[in-house]
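Of the protein chains in this complex, all but one are displayed in their positions.
Chain lettering (A and B) follows the sequence in which the chains are written, and residue indices restart at 1 in each chain.
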Amino acid sequence: MAGIYQKLKPYLNYVVIGVLTLVFAVLSLTGGLRSSDIYMLEKIAISIMLAVSLSMVVGFLGELSLGHAGFMCVGAYLGGKCSCILEPTLGEIPALIVSLLVGGAVAALFGVIIGLPALRLRGDYLAIVTLAFGEIVRSVFMNSSDESFGGSLGLETPRFDKYTLFIIALVLVLACLAVTQNLIRSKHGRAITSIRDNEIAARATGINVTKYKLIVFTVSSFFAGIAGVLYSYSNYTVQSTKFSYNYSIEILVMVVLGGMGSINGSIIAATLITFLDMKLQTILTGNLAVLQDLFYALILILIVIYNNASAFKDFREKYNLKALWAKFKKHDPAHIKDDEAKWDRVPSKIKVDEVLSVDLQTTSPYTPDKGKKGDK
Amino acid sequence: MKSTLKKVLVSVLALTMILCLVSCGGARYTAENTEYVLGVSGPLTGAAAVYGVAVKNSAAMAIDEINANGGLNGIKFKFVATDDAHDSTKVAANYASMLEGGMQVSLGTVTTAPGMEFSKLSQEDNVFFLTPSASGDKIPENANGFQMCFADGNQGKVAADYVNSTGLKKIGVFYKSDDPYSNGIFQQFKDNLDDSVETVEAVFTGDAQDFSTQISALKECEFIFMPIYYQPASVFMTQAKSIIAADAVYYGCDGFDGLAGQFEDFSVIPQEVSMLSHFDSNATTGAAADFIKKYTEKYGAETLNQFGASAYDCVYAIYNAMKAAIDGGKEIPVTISASDLCEILKKEFTGDFSYSGVTGTDIKWEDNGYVSKEAVKYTLKEANSAK
Partner (left out) sequence: MNFIETLINGLSIGSTYAMIALGYTMVYGIAKMLNFAHGDVIMVGGYMLYVTLTATGNPILGLLAAVVFCMLLGITIEKVAYKPLRGASPLAVLITAIGVSYLLQSTAQIIFGSAPKMVNVASLGNVSFVGLTIPVYVLVTLVCSLVIMTALSLFVKFTRTGRAMIAVSEDKGAAQLMGINVNRIIMITFAIGSALAAFAGLFMLMKSPSLTNTLGAMPGIKAFTAAVIGGIGSIPGAMLGGILMGVVEAISLKIPLIAPYTDAIEFLILILILLVRPTGIMGKKRREKV
């Protein structure tokens, strides 16, 4: 039993998502799913894809991107347009495949275009460039003519059969996971994380930083584009107002709450946030609607502070899930404490550089956290 | 070790999702209704919230009145307002949750952009909707959709006819290029305008608050057509009051309604302000005045506007139509499905049913869902020089 589990462990997320997909597919085909559940599943699949692809850039490459919705916007509009044109002649399924490819490819192209300045820019400067890119894309589609992309009223796109679209979306999520996870777990993935940890050192060891940055941006925006096409299929209209920087930030929230550099974390966070968002929206109606954002904001702030504040450090270590689980299994959590990489506490690039730079080394023993390293 | 944590999280996650599906049970739909359920999706939060809130308040007021008078043959109405924050992607979830909660008839959406989505979704299940204020030309394109407000294209055409009849040679147009409402009216206006009329166009986008540039572009115009909502219009007028000639005319559409409430003293604007609309929130006579009195007593004057008036009429129009159908021998049980009710109401609305209320008298509907009622030119404010 344990042996099978150990073997399956790296593929746990495929198994979970795959099984859930099957369960829901059966439920859907037997009519056991309500349309509100179906919309929820579609949205969750799209969010997971966005969060996983953004996590490549933010969590693994270590660059902050605030324009992920821009890539999605490109995919949604071009894929949507493509399906509009092709569906009458090709039929539903071929049109879906072609539009997915077109939407993804064009978004990937834009990913390369945005990846190029990323080679020159650092940190927050890159963040604002991606934000600007997203806003430019949005503005261009917003002001397009009615014939091309529908202008301010949005592009009318065919909606795919809702009882099967979420299955396709979940299968695409699996594909997206396969690509990103294999990339991250390969030698290329280690090169990418080494760029995050220290770009100069990575360059010095002969890693082609330019190549890897472009690869990550391209793959990430490709899947954002695919998510966009799915979005266009799950709605009757694609309206550019949706793809503002607020949406990019929402995706970023999923990645950050999921834990930087953790794909499974991104998946869980994306699911929970989308679920929370939609439940707040449909439960708080009428006079209570004003409370939606309030609750959302409070939950966000509390989670982040609880997860990161140094004041709660002891509390967290004592009462977190893993400790409780270990207690439940009568394990002493102490012996497994040190062998894990602390993914959720990846410092920003500048901080790493400071730590590594010789003249700041002297100050490090004064910071309380460092004491434990000496013990080891 | 980390994976233990993940295992727990993943199982919790799977459990939540399955629990959510099971615990909520199957969809209730209309089978267990004890009241007729009426739903609307509108912006109750965000930048367009004032319109959604007006609709929510007014419709709730109308429902309360109907229920206080014993409902429809003793059956009461229940009103559900969901929030779409003027975002079309939120409509599907709202629509599904309302439908599963037993919604039988709807007011559609408050604004046009989400309305596009709603119109398609409601067609799938054949749910009747009469929208108070989603004025896009395409909103009633399916047989189940009807409008209480004028369609944008219609407003543009009527405004162009008016300008043509005045014989003006040069006019200014000030519109919001990223807003379907503004754009829709503007396009039709331009298409129907005589070629001899020269137009100066100035546009703005988003939540712009500073119009100094647009004002100086329109400085020379004596007639300015402004198919925009009252909030930016009031900002424009305040900023332009001493730059644009005092004898100029600002001419707007139904979006202008509520303008006077934006000023402490409307007479600080020297120019004439008029609009073509179905409701004037400063009306002192008739059904409109009654509505205004009731609304301000209940909710205050702040959110009073034509959206609310129109929503109030929508509720009564649906109520009257249902009543007329029952009088005509149809049966409308409380558990009637949305689709069956839709067929009944469709027949009523495209038949010789007519309704008189706050936003017009003898209102009828064309077969394509557009409303047919008289558009009145209201002069909100005379030019100060005329005093």
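As a working rule, a residue touches a chain if its C-beta (ideal position, glycine included) is under 8 Å from a C-beta of that chain, and two chains touch if they have at least 3 such contacts.
Keep in mind it's a predicted model, so treat the numbers as computed, not measured.
Of A:Leu20, A:Cys84, A:Leu109 or A:Ile128, it is A:Ile128 that touches the chain left out of the display.
Interface note for the absent chain: among B:Asn126, B:Asn142, B:Asn164 or B:Ser177, the touching residue is B:Ser177.
Only one of A:Val26, A:Ile136 or A:Leu324 touches the chain withheld from this view, namely A:Ile136. Within the set B:Ala143, B:Leu168 or B:Val203, the residue that contacts the chain not displayed is B:Val203.
For subunit B, the list of residues touching the undisplayed chain reads 44-47, 49-50, 52-53, 177-178, 201-207, 209-214, 216-217, 231-232, 234-235, 238-239, 242-243, 262-264, 268, 302-303.
For subunit A, the list of residues touching the undisplayed chain reads 58, 64, 117, 120-122, 124-125, 127-129, 131-133, 135-136, 139-140, 142-143, 198, 200-201, 204, 245, 249, 252-253, 256-257, 260, 290-294, 296-298, 300-301, 304-305, 307-311, 345-348, 350, 353, 356-360, 363, 369.
Methods note: only the chains that are shown with their structure count from here on.
With centres defined as mean CA coordinates, subunit B is found 37 Å away from subunit A. Residues 1-10, 13-14, 16-18, 20-21, 24, 26-27, 44-45, 56, 60, 80-83, 86-90, 92-94, 96-97, 99-100, 112-113, 116-117, 120-121, 136, 138, 177-180, 183-184, 205 of subunit B are the ones that touch subunit A when the two sit in their complex.
Taken in their complex, subunit A has these residues touching subunit B: 9, 12-13, 16, 20, 23, 27, 32-37, 39-40, 43, 139, 142-143, 151-154, 156, 159, 231, 234-237, 239, 241-242, 264, 268, 271-272, 275, 278, 281-282, 284-287, 289-290, 292-293, 320-322, 325-326, 336, 339-340, 343.
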